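Every protein chain but one is kept in place in this view of the complex.
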Amino acid sequence: MSAHLPILQVVVPLLAAPFCLFLKRGRAAWGLAVLASWAALAIALALLGQVMQEGVLSYAIGDWAPPIGIEYRVDVVNAWVLVIVSGIGAVVAPYAMASIEREVEAGRIPLFYAAYLLCLSGLLGITITGDMFNVFVFLEISSLSAYALIALGQARRALTSAFRYLIMGSVGATFIVIGIGLLYVMTGSLNMADLAQLLPEVWDSRTVKVAYGFLAVGFCLKLALFPLHLWLPNAYTYAPSAVTAFMASTATKVAVYMLLRFFLTVFGAPFSFDVMALDRVLLPLALVAIASMSLVAIFQVNVKRLLAYSSVAQIGYMILGLSFATVTGLTATLLHLFNHALMKGALFMAMGCVMYRIGSVHINAMAGLGRRMPWTMAAFVAGGLSLVGVPLTVGFVSKWYLILGALERGWWPVAILVLLTSLLALVYIWRVVEAAYFRDFPGDESTREAPWTLLGPTWALVALNLYFGIDAGRTVEIARQAAEVLMAGIGP
Amino acid sequence: MTTLLLLALGVPVAGAAFIALLRRNPNAREAASLVTAGALFAIVLRIYQAVSGGARPEAVLAEPLPGIRIALEAEPLGVLFALIASFLWIVTTAYSIGYMRGHHEKNQTRFYLFFAFAIASVMGVAFAGNLFTLFAFYEVLSLATFPLVTHAGTEKAKRAGRVYLGILFSTSVVFQLLGIIWVYAVAGTVDFEPGGILRGNVGAGLVPILLALFVFGIGKAAVMPFHRWLPAAMVAPTPVSALLHAVAVVKAGVFAVLKVTVYIFGFEFVAETGASVWLMWAAAATIILGSLVAFTKDNLKARLAYSTVSQLSYVVLGAMLANSLGVIGSGMHIAMHAFGKITLFFCAGAIMVAAHKSEVSQLNGLGRRMPVTFAAFLIGTLSIVGLPPTGGAWSKWFLGVGSVEAGQIGLVAVLMLSSLLSLAYLLEIPLRGFFGKEGEGAHGAHGDGGASGEDHARADGSAPGFADRGGSHDAHDPAHAHHGPQQDAHAHHGAPRWSVAAITVTAAACVALFVYPEPFYRLMTMVTGP
Amino acid sequence: MREEVIVRVGAKVLAPFIITFGLYVHFHGDYSPGGGFQAGVILAAAIALLALVYGLDAVQKVVTPRFVRACAALGVIIFAGVGVVTMVLGHNYLGYNALAHDPEHGQHYGILGVELGVLVTVFGVMVTVFYLFAGRRRRKQ
Amino acid sequence: MSLDLLVSHYNYWVVIFLMMVGFYILISRGNLVKKVVGLNVFQTSVFMLYISMGKVSGGTPPILVYGETDVLYSNPLPHVLILTAIVVGIATTSVGLALAVRIKEAYGTIEEDEINAIEARTEATE
Partner (left out) sequence: MLLTLLAAAGLALLRVRNLFAVVMLAGIYSLLSAGLFTVMDAVDVAFTEAAVGAGISTVLFLGALALCGHHESKPGHTPLLPLFVVLVTGGLLVWGTMDMPGFGDPANPVHHHVADHYIEESYHEIGIPNVVTSVLASYRGYDTMGETTVVFAAAVGVMILLAGRLGRRPQPEGKGDGG
């Protein structure tokens, strides 16, 4: 069976989704979702192990050898992203039970889990595939279900946020389709590995460069790179808590992965950096994103939106690592994919706990919560410290490699900027901490700690934040290997 | 031996766990604190014996990044710091038992809990085997002391907490971390090695920059302009101030500067490259400016705080002199100043608890009621100024000689001037206490004492019977937290028993260290080599 | 509109033809343009036509919302299920050759199977969506 | 720009023009339903781009003619891709319209300006 792991990775959650529709009770659908997402995680871990040992895996769907048929191709890079996505999926699924029962009406709960599983399998499908057009198809699976998931939010603004996301997302997808089409017309192939062979011959053509541009814009829309981030803050703010936790930790990460995959594998690192000067385009964008979005986050009063702006800034860090165009920089990017998923997941899940108990995440409503919900707020503080980059948390590991990358290039002003902006993170996290610990609780005296079904998954992520902050050897090793794969063809 | 190192870290943490478990029973809780403190000191003593015998025990806790470990290693400098910190923790704990109960502080469990965490991180800083470990525990120390600084929970405490954490974090993250990663980038390691790790790895032009990143990045060393957090943290209860400003936080800062200079740069290498010359003058400026500001402060704790700012730069200066004598003086000053300054803080706290006075101008004549306290204050003052028969004389001596050897005669003048200044602003207190006329000045420029802030207000009414009831009235604390100001007039009962004991011990230590500075001196010569 | 006898009779006559055409499109997809998707759309159109003429309620009594919902899910299960079957039979996912000894027959069965899945899902989804839009309007009134 | 280029590429250019019309409707119009229409036009035009790529002059539809070997067929692959894309397009359209319906119910309008005004107002009252 292990030979079929690549396809099972996607098909297991995908096949579970329609079954959710046959289940009347929300809890039953929930059970199925939990099982499917855990199975996905197990498969992803197995795949990562296999890839680390045996190298690249290729799975020809329908027995048609690539490039005739569609190929699933797993190397260290996407095995790593698969683990991130399915891991978050497996943590959020148990968490969703209580959270969703509170925030979504009973009749829609099985539908929620169907959409959740579809979104998960869509993201996994994007990540694992070795075929360009297949990317688009699974991108749409995940996007469509994401729009629906966001629209499930309680506030009516969830609807407008979802619509805006739909428009932006569709534009992004269409740009990607145009880009894929232009590449196809120049080479006649849709298979990524095949394209990587064929493209160098036509590097000089304007068509390939335009294709590059369209793919860049398309993916940057999806990953909400400043200034194409406008859809993200509201979408994350008004979606149900579990959805926000899931999306914030996975969707943009997969988009970053696609960017890396297309630019560094399909086009090849030499083309990206030497011909297209990708590094010089991305560097200023990333820096502006980090600085401006961190500043904006400071002035937010809705904590979910605060964290959403912080996410845009954090995406800037990932792109910054890419713009160093070195193995170290890319290691930082790949590490931050994982680490940011852990910390933002924990933070948004803590906010879900707050939402569960007091029905709001406004910073004033959280006054005095430190004593009412000690575990929840402790989780928030731990996640926040990780976001700031305090040593012994995962955030520190990312920062370390990012700065190391900057210094390797001799860009010490960039290093200072990265450090300064992590202080901005301290400021916005601290605003919440002060509210929670230094003000009196104005609300209902009976407010209690969130139930363990919410706290358990939240703290699981917090624990991982600390664990991989204290022992990052393995994650760094994987990220470095992945970075080397991506940077193949260019000096270290 | 490795076990001992781990125990040095583990015992305070275990103590914290016990404190949390015993939160319902104040006596047991405090007993746990004391026992932990005692045990820790015993452990550090054992480590001291081993290290002075030439052993260098090591322990690796984890390897967060490939090649970068959380590692502990006991070497003489660290042992010196650990000895001071663990010994003074016992004294401070004893002192705080009296103080906290006398003051009817809320959240006492939280206080002891974070106190224990702070000491655990101090041990981590002291025994850090590499820059990364040092940095990690340095940050943990900032976080662990934050709840202590903001203990009162008031708006003022919150503001102070912001300044405290803001400055400590921003300097450490922006400068220190950058320095660490830079060192790693050029040297490929961050381990502390005798003689330093940079020689041969880095051009002479980069050394001053890196050194500056550390001197300013270690914000806890309070080199101007990054000193603001220190006076701000004065809103904390007095035992915290004593711990923070005599032992744990500030000493962790200057200790880190010294350690980095010796084991990362190598002080000979610093001297060769001349990297530290301008930093010497930055430290000298802080010494003078700190003293001058201290002069203007009427609030006793604020005056002591600026005195600390000034004195810390002596240690930094010693490190920047980059010769054996300077380094020895620097290390000794860590010890001497710790004993001197903690005595002063203890006295300030005792005065506040017993007499509710927080301004210097209110102290006239108090010395006749609290002779022990004021006598101890005098001894502490002498030690800070550096006059015999106190330990402070030794460190000042070495620093002075070190300056001469470095060819910086100007610095000698700075040291002299600053000593005179500190003599002037510190001696005023015992002088007022013993010779001032009671009642004079107390209602002078500062009105009726209301200006002294809520430290004073909280002191109101809690002192009567404090000395004899110190044992067990914590349980019904909140019920009569404020008796009201009418009892103020009858409050002068002399210093509380627990406090007197603590004060006596530290003051005696100041004197004893003049006679017998041997252990610290020996440790420092082991650092500098023959 | 319901009073318009001609329309009602017309629709009644037309509907079977549309359905037949849909099925033709489905099964003839191998030889001429067409296939599961187009067939599903056409079948759904037939239902929509009937609903417009006879009213939503009447049609929903025969083709219930639950049924079409189930169809939507079932089609995906059929499609993905074919893949699982081929996998169980020792081939790769969707490797239709597993379905019969003769690869050509295997391919044929496989294509029929997955086209059926497409048909069922598309039909189910289209009718569901139509019901929802139309039903929303009626409840609003 | 040679005439040759014009002749061989005008097809693409018209398609690009159509694409841009759709794109313009999508991003310039405030009415949500019209936005979806714009999206449809945009996507349909992209389909034309693909199909243009697959066309072989003098070719026939890629349905094999039995027994003949020298027939020139157009490229079937773009057709397959676009079949998929059409389906994806209708799926997006239906979700977009459903969202528009809900927005109309919640806000009483589907004009973006008015929605923004309402949202700004509710935000100000908090």
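We call the chains A, B, C and D, going by the order they appear; numbering starts again at 1 in every chain.
Going forward, contacts are C-beta pairs under 8 Å (C-beta built on N, C-alpha and C of every residue); 3 or more make two chains touch, one makes a residue touch a chain.
The model shown is predicted, which means the values in this text are computed figures rather than measured ones.
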Which of the displayed chains are touched by the chain that has been omitted?
-> A, C, D
List the residues of subunit C that touch the chain left out of this view.
-> 29-35, 37-38, 41-42, 44-45, 48, 69, 72-73, 75-76, 79-80, 83, 93-94, 96, 103-104, 107-108, 110-111, 114-115, 117-118, 121-122, 124-126, 128-130, 132-137, 139-140
By the contact definition given up top, give the residues of subunit A that touch the hidden chain.
-> 14, 17-18, 21, 61-62, 64, 67-70, 105, 107-108, 111-112, 114-115, 118, 121-122, 125, 131, 133-134, 137-138, 140-141, 144-145, 147-149, 151-158, 178, 182, 184-190, 198, 205-211, 213, 237-238, 300-302, 305, 355, 359-361
Just the residue numbers, please: which parts of subunit D touch the chain that's not shown?
-> 4-5, 7-9, 11-25, 27-34, 36-38, 40-41, 44-45, 47-48, 51-66, 72-84, 86-95, 97-102, 104-106, 110-111, 113, 119, 122-123, 125-126
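In the analysis below, only the chains that are shown with their structure count from here on.
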More C-beta pairs touching across which pair, A-C or A-D?
-> A-D
Could you give the separation in Å between the centres of subunit A and subunit C, each centre being the mean of its C-alpha atoms?
-> 36
Taking each chain's mean CA coordinate, subunit B and subunit C are separated, in whole Å, by 79
Going by residue number, subunit C touches two or more other chains at none
Return the residues of subunit A touching two or more other chains; collapse runs of consecutive numbers into ranges.
-> none
Quick one: in the complex, what on subunit A touches subunit C?
-> 4, 7, 11, 14-15, 17-19, 21-22, 59-63
Subunit B - residues contacting subunit A, complex = 62-66, 70, 132, 135-136, 139-140, 143, 150, 153, 158, 162, 165-166, 169-170, 173-174, 177-178, 181-182, 184-185
Contact set on subunit D toward subunit A in their complex | 23, 26-27, 32, 35, 39, 42-43, 46, 49-50, 53, 77-78, 81, 84-85, 88, 91-92, 95-96, 99-100, 102-103, 106-107, 115, 119
